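Every protein chain except one is present and positioned as in the full complex.
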Amino acid sequence: MENDIAKKGDNNRRKFLKLGLMSGVTAVTGATLLANLASEEELKASGEKIKLLTPDGKVVEVDAENINKYPEAHITPAEARKGIPNRKFVMVIDLAKCKNARNCVESCQKAHNLDYHEEFMKVQLIQDNEEASPYWFPKPCYHCDEPPCVTVCPTGATFKRDDGIVLIDNDRCIGCKFCITSCPYSARQFNWGHKAKFDDKSQPYSPETSVPAAEGTVMKCDFCPDLLREGKLPHCAKACPMGVIYFGDKNEDIVTNGEETVRFSELIKDRAGYRHLEHLGTKPNVYYLPAVNRQFPLERGFDVDEDILERYKDVPEVQDFKNQNKTKS
Amino acid sequence: MLGKSSPISKFWIGFLIVVILVGLVAFVLQVIKGHEITGMRDNVVWGIYIINFIFFVCLSYSGAFFSGILHFFKTPWKNSVSRIVEIITVLSLIVGPIFILLCIGRLDRLHYLFIYPRIQSPITWDIIAILTDLIGCFIYLYLTFIPDFAMLRDNSEGASNWRQKLYKSLAIGYKDTPTQRETLHKITRTMSAMIIVLAIVAYTVLAWIFSLTLQPGWNSTIFAPYFIVAGLYSGVGVIIIAMYLIRKYYKLDHYIRKIHFIGAGIVLLVISLLFGYFTFSEYFSRWFSHKIQDTNLLNTLFNKYFWEFILANYIGVLVPIVILFFKKFRTIKSITFAAVVAVLGLWLNRYLIVVPTLETPYLPIQDTRPEFIHYSATWVEWALSFAGIAAFVLFFILLMRLVPIIPMSGIIDYEREQKRHHKPLIQNQKK
Partner (left out) sequence: MMTPFFRYSMCVLMIGLLVSTKGNAQEIDLSKYRMRFSLNTTKQHDNFRILEASFIAANKKDRKDRIPVYDAEIAFFNVLNDEEVLIGSSKTDKEGIAKVTVPDSHSYLTDGNGNINLLARFNGSDALDEEEEELSVKNLFLDLSLTEIDSVRSVVVNAFVLDSLGAKIPVEEMDIVIAVGGMLSKMPIEDGTIEDGEFIFEMPVDIPGDANGDLTVYSIIEDHDEYGDVIQKKTANWGIFTEQSKKDTNTLWSEAAPIWMYVVLTILLVGVWTNYVYTIINLFKIKKEGKQLEMDT
């Protein structure tokens, strides 16, 4: 009898220990899994990473060098209202070369910490008339010289600087969305709800970087003044593989796409540069070179994700392409 | 009437409070979770909140307009209607701006509107106009209440203590002496003229929020007069509905008579003709000159919003015209029905002004997310809309318990005027 009880006691103890060990192992694994998920989240949340190969043959991911070498280089919202002196920034987009590579969209999203659907630079598929061929149309904010958005802002949260750039001060925006309804080019976006990335205080806020964004405020393309102060091209211009986007200073009459540097006035005169919806009188600072002598056929641009191609479903060529693919597969 | 509460009224008040509470819950949710839970997204950034704002503020302005005219021109039957109109004016001017606050993304920064105002912005003009108009309407409403407060103060021995004190302080020592009466009439007359001017200016500023932009459908030169006419239309409609409900539930058949309904109905007829004329001009000229953006907008209106368009601009205009045009059809009930149709049609008209334009911008919306292409309001927005209406009705009911809905002083004044005008006649006859 006593032995039985002792045995039972032993059994119970063993069972208890086993249970303890099992839960311990599970807990450790679970914690590691969670830690991995968390670190992945952290990676996604904290900005640009680049891959490097160390001499030992390992690939590591490191933070891209902080562009704003603050505190010395940090431009506060008050300072951001004065522009870079003696500049008049202008962008020229060559529609003949664009093949919807979307490098501009993605590099801008990475640099400004944007989600998948948030795009400061949008690429649209425009068909001017029924006979014309549709063309890919990269559309940033045009930083107009007579901006309707700045006119209607009740608190002065969006402003036009002397160097031509129109910026938004997230600390002053009250989220009335009048500027969004006012822009005829649909260049502005609103932060509808709270996102975790807004709480990332590792970088002090500057209207010149537009990072971190704030809930209930407006955001848009900012022509990357933080890069301009270092003498570098904006992210979209640098990333384009075809050199579609030229950027420069109208005062010194020079624009460059990273490889080619030309005189801005000559480029516009020779290639018949125009501005979109000129008759609205907004005087945009982004010029377009017409889609003549296209370098690529339109279909090259259809090589994108399904949900992105779905955006252009109203254009007949896209419908044809989809039908072709359906019959093929 | 004052201070009476029947089981029916208790039920109604309870029901209204429930609706308001649901709205409060929706509001708290919106503050916590952000505007994501509304239906507004990056293209249609203004939705039902703005529409309600315009609707209520237009009600207020039209109320101010009418009460100003009623007082300024000493129209004979103003007494039955004027207090209702004035209360509508003030209440809708309180409820309306609450809706615009719901549409603002950062309520914690509202004071920036006063610290950093930009006077080039139509929103700044609108804020100045609404604030000035609110204060003006309050002052004006108070001026018309003073003689009644004096009367209540003198005749309410049976009422509770706090009521007596309230009436005494609000009556500010008005004893109906000739000098006091004259002063009061003078400033009321000046204020009524000012209210008419304020209403027109403030209306125009509200319309300019839309018409000074570049968007197709909004950039119209006749938006300000169009808004004024549309607002007057909805104002008369709500006045008629209020008259009907008050007459029915407070048994004021003697004071609010059929003649008043017919008078208001004629005003409704005239304004509905004007409104139809303006609406037709707007859409006809767009259709006729068929600029590409206008064509896209009209396509959206006639395809996606077909039934709303018919209801707002055909039924909302034609039904009241038909009912009010023929003497046979003019009964109290039918006139009220016409008013209801008019008010509903007008709310839809506002919806069709705000939303379709935002859904057809100059650069096509090339997006796959349905909520970014087409606006559909969520339960949060509907709950808050109904809560606003319920608040409006509730405040109206509570105010009526405190203050006579038919200005007794007005009736006494009127009878005094009659006597004065009769006297010389009799004298002449005698001579």
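As written, the chain order gives the labels A and B, with residue 1 at the start of each chain.
The definition used in the following text is that a contact is a pair of C-beta atoms (placed from the backbone, for glycine too) under 8 Å apart; a residue touches a chain by one contact, two chains touch by 3 or more.
All values reported here derive from a predicted model rather than from experimental measurement.
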Omitted chain - touching chains that are shown: A, B
Among B:F53, B:Y112 or B:Y174, residue touching the chain not depicted: B:Y174
Residue, one of A:E252, A:D270 or A:D303, that touches the chain absent here: A:E252
Per the touch definition above, residue among B:L113, B:I130, B:M191 or B:I365 touching the missing chain: B:M191
Footprint left on chain B by the chain that the document does not show: 118-120, 128, 132, 135-136, 139, 143, 146, 172-175, 177, 179-180, 183-184, 186-187, 190-191, 194, 198, 201
Touch list for chain A against the chain that is not drawn: 18, 21-22, 25-26, 28-29, 32-33, 35-36, 39, 43, 50-62, 64-65, 85-88, 145-147, 150-151, 156, 159-160, 162, 228, 231-233, 247-254, 256, 258, 261-263
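The rule we apply is simple: only the chains that are shown with their structure count from here on.
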Chain A and chain B: spacing of chain centres that average the CA atoms, whole Å: 45
Touching residues on chain B, where the partner in the complex is chain A: 33-37, 40-43, 45-46, 103-106, 109-110, 112-113, 116-118, 120-124, 127, 209, 212-215, 358, 361-369
Chain B contact footprint on chain A (complex, rising order): 117, 122, 124-126, 139, 148, 151-157, 172-178, 180-182, 184-186, 189-194, 214-217, 277, 280, 282, 307, 310-312, 314
